[in-house]
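The complex appears here minus one protein chain, its other protein chains still in place.
Letters are used for the chains, namely A and B, taken in the order the chains are written, and counting of residues starts over at 1 for each.
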Amino acid sequence: MKIYNIVLILFLGTLSLKGNEIPTDPCSKLNSKGLLLYDFCDTCGCSGNGGSMGFGTGLNNNFFGLRYIGQRYLSRDGIFANSPWIDENFNTVQLWTQVPIGQRFMVNAVLPYQFHTRTFADGMEQNINGLGDATVLGFYQVLQQNPDSIVSIKPEHTLQLGGGIKMPTGKFDSENLEGSVNPSFQLGTGSWDYLLAANYGLKHRNWGLSFMVNYTFKSENDKEYRFGNQLNYTLNTFKTYYFGTDFALTPQVGVGSEHFEKNKEFGLEVNDTGGYAFFGKAGVELNYKTLALGVSSMLPLAQDLNNGKVEAKNRWAIYVNINI
Amino acid sequence: MKYLFWMPLLLAMVSCTNDDGEYIAVGENELLTVTLPSNFPPMAYNVSENPPTKYGFELGKKLFYDGKLSANGFISCGFCHEQRFSFTHHGHQFSHGIDDLQGTRNTPSIANMAFFQEFAWDGATNHLDLFPIIPITNEVEMGETMTSVLQKLQADEAYQKEFNAAFEEGGVNHTNFLKALAQFMVMMVSYNSKYDKYVRNEDGVSLTDQELQGLSIFQEKCANCHTTDLFSDGSFRNNGLPPNPNINDLGRAEVSGSPSDNYKFKVPSLRNVALTAPYMHDGRFGSLESVLNFYQNGVQDSPTLDPLLKNGNALGISLNDDEKLVLIAFLGTLTDDEFITDKRFAEY
Partner (left out) sequence: MLTLSVFIISCSSDDDATELTGNGMVKIEFDNSMAGDDLLLGSSYTNSQNETLTISRLNYIVSNFRLTDEDGTVFTYPKDQGYFITSEETGTTEVVLMDVPAGRYTSLTFGIGVDQEKYLQGAEGQGDLLTEAESTNMMWSWQAGYKFLNFEGTFTSSTVADATDFKIHMGSHGSSLDNYKETTLSLGTEALVSEDMTPIIHLVANASNILDGENKISLTEQAVIMVSEEKSPKIAVNASNMFTVDHVHNGDGGSH
């Protein structure tokens, strides 16, 4: 029951959270909501896969839908203690889906479209829009969970192992590396990246717990820029409330952490890159028959990104899905 | 076939004429030999970096006597450095530059500069090439800037030709400007006084008894500072002159910033001293008699007084009247008539 207290405090504390900006690394994992099965954070402008929002809704549904994610960052435009901060806003709209393949396999896919803006200290605005990096993941269900059981007596475990690939469908423009310390203001990483992931879930009656960890291996793009490898893990808890047979409400609350290695250019470490961010998150999903509407937000609790030169602010997301 | 022979000749003739069709003869530039008198110490100036040439020297002389180097177009180097007085400013304690502004130091002689390593009374610069910058940019002397002087010269066609003749590359620029002036000064060697000829056994010259006595006293009592046949060791010393309270010229200390250099000035060469009155860095003595009187009983003690002028409680140099007379006679033998009338260094 102690857990409930902690969870409650976290939930209350994160009620006013808003979306965060892209972290130094294009692949930051933000687990804002519904990351029951796996958090895959790529909300950073580059890959725009969902950051900690993840690939799934958290209720282990198969679905397809549309999701919007907004993130806000502050980046220091200059190397000095009194250099100005610039505001960066990363926006992603994604087509996302989760479909089963046979009994034990599952595929997640995300196709993002990005539109990011930032305003420099002299008032000059920069906008980039375009397709982001598409991602496809495959999972193998090691421990099977009964998908339809809502009322069950015993706690049920699930374990999934899988991996995936992120394709360089989004443009990486080395020009964007100039003028600011935040190298993540991009539409894509320009590289093929490879992921390994594992999810563990625990369900009992109508509440659940999930723990997810994944690691992304990033490769060098053709501009000889390589974003640092990334490790994410999330802990999430949720409870579903049923109203009749058609409606359900699932609030969620959790914490997530992202760790980035330093980026490399021409094989040499780029200074002021890498770091970590630790978030608290909360959200809620409303279900009506096969429709789902979700809203979530994340707020950083502790961070040290790019030697303090980039600050993640708030992140938030909203999605509309059709469950299949 | 015939044309093949005449064409190149015609072309050669055409190429030798300038745009106006006037035929200009530009002879070959020649290296000049810098005199190295046998009774002098080795030359300090690095002649290989800036070897004096015929056109370089001529250009340097022209610049030396050109008022363009000053703000009012009138004050040239030669204005204060008059040849007949061994390039000092005759009769002037201090010189007046532009706008009649007066300086605080007496114009020193320009002779044998190639044999010295520090220039100006306080050794402000240790390269002869760079020295002209000091009087040119001094507000009370020529009051100009290097850039502006060069602009004036660049606008002058005659100077353009002369610079190009004297120097292979660069035309009218700072480097060549300074090198030309340096070449002029390097060539100014004063080494044919009566004393020199006596010392080198030339022309059967001999000194009178008085002069010989003076030489012997000089070597005993003066030559520790006024050493060698340059008559200066180039060092900075405080010779006991009571500072002029209106000026309080710290001398070498103005350059080094060290209080241990207070009131020290460069030992001047005594060559042509009979012509270079008034004497001392501030021109306070009008005659050599006054100078010797000073050394005898006018020397003032101070923390930086040169040790050679202090013997226990006795200050200065002990000289009686006879000794002073013969010394002055000797100093007269240092006058080099050839130098002060040498047409090569003359303005006209």
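In the analysis below, contacts are C-beta pairs under 8 Å (C-beta built on N, C-alpha and C of every residue); 3 or more make two chains touch, one makes a residue touch a chain.
Remember, predicted model here, so these are calculated numbers, not experimental data.
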Shown chains that the omitted chain touches within the full complex: A, B
Residue among A:83, A:119 or A:323 touching the omitted chain: A:83
Contact residue for the chain not shown (choose from B:215, B:241 or B:255): B:255
Identified contact with the non-displayed chain, of A:112, A:132 or A:162: A:162
Touch with the omitted chain, as defined above, among A:67, A:171, A:226 or A:281: A:226
Residue touching the undisplayed chain, where the options are B:101, B:133, B:205 or B:223: B:133
Subunit A residues that touch the omitted chain in the full complex: 78-83, 138, 162-165, 174, 177-179, 192, 194-196, 217, 219-220, 224, 226, 264-269, 271-272
Contact set of subunit B toward the excluded chain (per top definition): 46, 49-50, 117-118, 123-134, 136-138, 145-147, 150, 174-179, 182, 252, 254-259, 261
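By definition in this document, only the chains that are shown with their structure count from here on.
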Length of the line joining the C-alpha centres of subunit A and subunit B, rounded to whole Å: 82
